[in-house]
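The complex appears here minus one protein chain, its other protein chains still in place.
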Amino acid sequence: MMTQDFPALGLILLFPALGVLFNLFWGRRAGRAAVNFVGAGVIFLAFAVTVWAFVTLIGLPPGASLQCALWPWIEAGSFHVEFGLKIDALSAVMTLVVTGVGALIHLYSAGYMAEDEDYARYFTYLNLFAFSMLVLVLADNLLQMFIGWEGVGLCSYLLIAFWFDNAQYAYNGRKAFIVNRIGDLGFLLGIFTIVAALAQHGVWTLNFTAMSHHTVLLRPVALAAALLLFFGATGKSAQIPLYVWLPDAMVGPTPVSALIHAATMVTAGVYMIARLNFLYLLAPTAMEVVATVGAVTAFFAATVAIVQSDIKRVLAYSTISQIGYMMLGVGVGAFSAGVFHLMTHAFFKGLLFLCSGSVIHALHGEQDMNRMGGLKSKLPITYATMLIGTLAISAIPPFSGYFSKDLILEGAFASGHTWLWLIGVVTAGITSFYMFRLIFMTFHGTSRLEPEKEHHVHESPPVMAIPLIVLAALSIIGGWAGLPEWLLWGDAFKRFLAPIFAPRGPFAMPEVVIDVHRFSASTTLSLIALVAGLIGIFLAWMLYIQHPELPERIAERFRGLRELLWRKYYIDEIYDLLISRPLFWTSTHILSDGVDHDLIDGIVNGSGSAVEGGGEATRKIETGNVQHYALVYLIGAVAVAGYYVYLVMR
Amino acid sequence: MTPISYYLALSAILFAVGVAGVLIRRNVIVMFLAIELMLNAVNLALVALGRRIGSMDGQVIVFFVMTVAAAEAAVGLAIIISMFRNRDTVNADELNLLRW
Amino acid sequence: MNQFTLAAVNFAWLPILPLIAVTLGAMVIMLVGPGIDDEDSAGLGLIALMTVLAAFVLTLFTLGENTLSFGGALALDDYSGFFELVILVATAVTIGMSLDYVADERIAGAEYYSLILFAALGMMLMATAGDLIIIFLGLETMSIAVYALVGFLRRDPRSSEAALKYFLLGAFSTGFLLYGIALVYGATGTIRLDPVRAAVATDMASNPLLLMGLGMMLIGFGFKVAAVPFHMWTPDAYEGAPTPVTAFMAVGVKVAAFAGFLRIFLVHLGPVSAQWSAVLWVLAVLTMSVGNLIALVQSNIKRMLAYSAIAHAGYIILGMAAASSHQAGGAILYYLLGYSFTTLGAFAVVIALERAGEARDRISDFRGLARTHPGLAAAMAIFMLSLAGVPPLAGFVGKFYLFSAALNAGLVWLVIIAALNSAISVYYYTRVIVEMYAREGNEIDVKRIGARPALLLSIVAGVAGTVLIGIFPQPYMGASASAFAAAAGRPALKTTAMLR
Amino acid sequence: MGGFWLTALTFVPLLGAFGVLMQSDEESIWRSAFVFSLIPLAISLYLFAVFDPHQASYQFVERYSWIPQFGISYHMGMDGISLFLVILTTLLISLSLLYSGGGDIETRPREFCFMMLVLETGLIGALLAIDLFLFYVFWEVMLVPMYLMIGIWGHGRKIYATFKFVLFTMLGSLLMLVAILYLVGAARAQLGHLTFDLPDLYRVPLSQAEARWLFAGFAIAFAIKVPMWPVHTWLPDAHTEAPTAGSVMLAAVMLKMGAYGFLRFAIPLFPEVAIEATPIFMALAVIGIIYGALVAMVQPDLKRIVAYSSVSHLGFVMLGIFALNPQGLDGAVYQMLNHGVSTGALFLLVGMIYVRRHTRDVSEFGGLWKTVPMFAVVFMVVMLSSIGLPGLNGFVGEFLILLGTFLKSQRAAEVAVLGVVLGALYMMWAYERVMWGPITKAVNQTIKDLSKREIAVMVPLIALMLLMGLYPRPLLSRMEPSLNLLLDRVGAAQARLDAEHTRTIAALAAPVRNLADK
Partner (left out) sequence: MPIGIFMFLAAFAIIAGFGVIMQRNPVHCVLALALVLIDLGVLFMGLDAVTLGFLQIIVYVGAIMVLFLFVIWLLNIQADPGAGRHLGLKLFGSIAAAALAAEFAAIIVHAPKIREIRTLPADFGTVAALARSLFSDYLVAFEVTSVLLLAAIVGAIALARKVSAPLVLVTPALSRDVSTPASSASDPAAHRKSA
């Protein structure tokens, strides 16, 4: 496959980096306008360069890539890693999403943060995030990807805790980082496993392309490595068991939730698996795990979303759920479907978050849907765009979500994972239910606003509205890149990505191919999913428009279930009970007090006082009585003489 | 004739008696006397051993020991007097300002 | 044979000139002293100092000699020269730190300085002795003078108590030493050291008289060098004695005792070293351990230094136990050299703190010294570090040399015990430093050190010695080794003239 | 054997120390001390520039006879391992002096500068000495000023801390002294002459039992210095009570002497034993990593947190060393430097905060970012470096160590990697409690942000963190040849052990085979 040097790739990173520096050092002095301009501008510039690269890439034969070698990084013994950037079909899609959606959200932020004093810090973080995410995406090797991987985690941490004077927010930020770090252990160990396996045969590389040429060597460790890396992905992409941080991450500014916790960062896990498809394809069991975890997460998160009343939390659980879909997609081998959903999700979930941000902005920080309602007329643009987003996520054709989710479900079914497919379908229904529940509770019905907020409700300024509109458009048309093969430019997205997922080496299983002959089956499947979605919408309409009193009664009826869902299956509590508390208790009482203070220092001080006590005891011999001295002397003399008597008698 | 070892045995016994005296008497002057007894026991051994070897060295040493004993007696008794002036006692038990 | 001719005796006068000089000096002081008030005794001290200086110079001239004179009674060689020099330096420093002390405490100067010189003479005799009787007499001369010196603080009951204890135990111990000499004499038929070596080199290894004799001598010398369990007098005597005398005891007496001890055991009883090194092994362990352990809990600096002196005796005995190593002798000599300077310096600092009638000898009296008298504190810190064995000071290099000799002789465990002991010792040495530097303390009024040039000089000498001997050990190690070799290397029977 | 650079490097600070003693007013004391500390810094940077990255053996060698009876010489040399530790030392001494002059040290500045410069001499000397005796001398010399620094300018239970520090280290080093002497004795028996010269001693064949004991002697001394679990408890006390500059020097350079000792002495002198002992040391290192992190987590005192974090980080270093492969060793040395920079910076920051508030109790703070944003940002960067965020220096070291460990022992790496999480946990938790949350104490609203001097202190460190994180090549490439030399020794020892193993197996198998033949 051909690669072409494309030094301008460096610019994609350089612009956000400059943005960081500017905002960090001059942000406060330069003033709000300059910060807004620079902060968002650099991302637009990066987007422009990305488009340039994309166009260049399209002009090249399929499977080609652009690269930009930077400088050598870690070298130790035979191990070496170089910094290098690479854009191929996969990273091109991802980069476009990151810079494109990112640019819009930056723009939106300018409006959203218009009243916040810490605008410079905000844009520093945001630019830093864009930079890190781009490092992740553009990395040509696993370790460099890890820089971005941890970098975005850092930015997530900083941005969740952006309003750090709220102790809870600060805690949530740290929680996100720590949970991510736990996942990163898996990532690191995965890297080690790969390096060790390759090193055994004298191959020292972490470069994606180079690694993909050594699938034979990777095969023995493929399962371990794939699972370890996936563990990393569960952290970053908020899958079971490490998803717990994401709902709490919603305390950050809403554009952050849109950018980081919906559109880009959280999908990094999916991207990584797609990137390492050659590895995953070597380990079918690992794929099964990915798919299962994805499906279960999708379902599980969706059920939790049903009962949430915080508008952003609903979206957060829906994000978890949607990423579960993506995992299901890549897990069953439908990589391009997974990535496709990643892209469409970026559009509609970004949109949904921004819309919710718009609502929150309008209501001065109110996030509880129980205190909303009837905003349809007051926030028309927001309502319209959010509805589009909701339809997209509910997989209603022709909105984008339909195409991507459909491909995933098809893949699941086609690869023989009927149960997973079924879960996916049910989840699709639940998804449309809770999403429309959100719409209805927020925009329809009677207003439950607090009176003094009622008057100040206003539609967002253009700087916020424009991104909404653009994203809404993308949410509609974004899916069309994946039109079925029999339609128009049919399945262009998949063809574009195909060389990336082409099977390599003798052991790899091919990406799931949905063949044309099963078109009818495919259509049936689509219909089933669609129906499930529609049922969801209908139920939502029934419950929240027609019979608004019903939810309460159902909740009363199934109080236990509701409590279970409300408490998110008590996962946080279980983690707290099983891990956090024992850890702290052990550290405090056993390690710090017990081992360190009592045991080791006890031995140390004890031997110290033993020596001192020995001194105290021994000094008592020195009674001051001269005859005692003589006696001691004599005893010594008798002993010495005794020794010689012994020598003589021997 | 008496074997030399008998003299040595006598010397050893007297030495031990002197040693015991140092330990069991409280009066420092008597302790000092016991020490003199020890020295004289050694003198006996020296003379006896010298006799056995047939050299005068032993006797010469005894001569020097006597001188030393005299010198020690002078200084020792002076110290005892000085002590007595300070503390009005010659009891070894009461020498207990310095300890530990 | 009814007559004897003086010509038959080998009079080598030149090498004993230092001894004569010291004797003469003592007598001069004794003669002129009575006319001088106790407050003005510094002049006498200067005479003593001059005497020591003269003796020092004379000793330097004798270096390189290697003769037995007076029929083998005196062994004049580099070994004796080395020790004489050390003893003279110790004496000079002692006198130097006495000048003001003696005047302040109203001590009878004439007697004091002459006794110091007499003691020095005894010490030098021990270093020079070629036979057991000279060693004995030297020891007694030194001891009797020091017994008296310890009791010189007439108004202080502690002083006379210390003197009495020291005296009683010393005399007691003399009995043992003498018994040892008698038995060795009985076994070998001679009291001249060279013939003793010749005799024990033949078939004496299991002679009961010899064994018991050397056992008793071990005990006697063990007392003088303060080896546990014969050490009990040490702390009391050190604490009660006038501080310069304490310094003199800690250095002069100890060095002299080791001079005799080493010459008898390492050199002349060397052939039967298997018979005594095990005892020294045990003594070394006991001495180091007990010394360090008790030093740990002392609150009086003089007493602490006394126990520290005991501990250091333990290290030296460790070196002696390594008799089979060719380095042992040189190592011990070197160690003693470094130890002397350091200990003298430490006591000089203690004296610097004292005022007439008020002994500032508690460790807590040093509190905050670094703030009020940084120079004194720094000097004391250097001494303490050297004693603790911190490089590059003399104490460390000495320990290094000793340990290496002991390891050479295969005494691994002994060295490990010694190392552990050193670690313990670090505690109480650093405690002084902590008091001086880390604690805020009583602002003590110390008589200006600049007004006491002799004392200042003593401290400076201590510092210079401690640092120089440590950083440039080469010449001193060479001197130590060759000095010991001079004693050890002399053919056993090169006595020039003997009657009969 | 010409050259005077290393001597100059070592003894200029000592000269400076006495130069400082001459100064009278406080201003000139600080200034002269700082200037004197810049000279060795300049020299070390010059040496870095002219260092030949392809040469594995010692460079700029100087050798003069010192105590010929013992075969002791003044033999100094610099290789890829010591080079960077020396630069770290010179840099941090300068920064510490610069910082301390800004109000951290209020009493007795003359003595303080004196001690710092003497300490520098000891540290540099110990790093450059090739003669074991010379090494030991410097090794002990550096103890004294540090001990006095804690004792004089320390806080709280400083006396206890001083004694603990001194006794722990002295105990170890005295055992090492015994081992050194024994080794030299063995060398004499083998080579026929006394020598303390390291290259000579490398060639001494020892019996297995001897080698084990000697290794233990060295290893205990170095393990205490590192400090490895469970002989680490002197460190939290010493670190906590020491003045800021003291903590910095302790953490940044002094602890490295232990690890350096393993690299320079314990392992190359007794490679067979080192290989044998690997499981023990790896286990202890891993325990140290986890244990240090867990205990750090629950400390109420900021400095104690940092101190225990050192235990954890040095556990990584030891783990890397005993991986005994290029990745592990490179990582270990690199991590030594990282830890110097990061933890040094952390201690400086804690010192800065202490000067302002006279407390280090975490619960006394909260919401500081509002009042001291610059400080908070700097703290953040330093913290991220300390927890090994990729892109900053800590990651390179940790990654290489873990990789090396993984290649050596998968299980050890699997446990050790938990340290990465725990590291983040305690540091971020502390950061959160100090910098974030609401301002609960009114005093915290009025404290001042970083002064110019403090910024000047922190900027080089932060620059280093970035540089070392993104472009480690100049460092790694210079240390690697020297480390490979070490690995060659270890490899040869491994070969010997393998051969022996084969022989043993053959010997054991022989009767069986004979039996079978019959």
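Side notes on the structure shown:
Letters A, B, C and D mark the chains as written, and numbering starts fresh at 1 in each.
In this section, a contact is a pair of C-beta atoms (placed from the backbone, for glycine too) under 8 Å apart; a residue touches a chain by one contact, two chains touch by 3 or more.
Bear in mind the structure is a predicted one, so any value in this text is a computation, not a measurement.
The chain we do not see here touches A, B, C in the full complex.
For the chain left out of this panel, the touching residue among C:Gly43, C:Pro208 or C:Gly410 is C:Pro208.
Residues 1-2, 4, 6, 8-9, 16, 20, 23-24, 26-27, 30-31, 33-34, 38, 70-71, 73-74, 108, 110-112, 114-115, 118-119, 121-122, 125, 131, 133-134, 137-138, 140-141, 144-145, 147-149, 151-152, 154-155, 160, 163, 207-209, 211-212, 498-499 of chain C touch the missing chain (whole complex, contact as defined above). Panel shows chain B; residues 1-10, 12-27, 29-30, 32-34, 36-37, 40, 43-44, 47-48, 50-54, 56-57, 59-60, 62-64, 66-75, 77-82, 84-85, 90-91, 93 of it touch the chain omitted from the view. In the full complex, chain A touches the omitted chain through residues 627-628, 630-631, 634-635, 637-638, 641-642, 644-645, 648-649.
Operating definition for what follows: only the chains that are shown with their structure count from here on.
Two chain pairs are in question, C-D and A-B; the one with more C-beta pairs in contact is C-D. Mean C-alpha position of chain A lies 96 Å from that of chain B.
Look at where the CA atoms of chain A average out and do the same for chain D: the two points lie 37 Å apart.
Work out the mean CA point of chain A and of chain C, and you get 78 Å between them. The set of chain B residues touching two or more other chains comprises 19, 22, 28, 31, 92, 95, 97-99. Residue positions 619, 622, 624, 626, 630 of chain A are each in touch with at least two other chains. Contact residues of chain C toward chain D in the complex are 370-371, 374, 385, 388-392, 396, 400, 403-404, 407-408, 412, 415-416, 419-420, 422-423, 426-427, 430-431, 433-434, 437-439, 473-474, 477-478, 481.
Of all residues in chain A, those touching chain D in their complex are 24, 71-79, 83, 143, 146-147, 149-151, 154, 157, 161, 164-167, 170-171, 173-174, 177-178, 181-182, 184-185, 188-189, 191-193, 195-196, 199, 583-584, 586-588, 591-592, 595-596, 600-601, 604, 608. Contacts from chain B toward chain C in the complex involve residues 15, 18-19, 22, 28, 31-32, 35, 38-39, 41-42, 45-46, 49-50, 52-53, 55, 57-58, 60-61, 64-65, 68, 71-72, 75-76, 78-80, 82-83, 85-87, 92, 95, 97-99.
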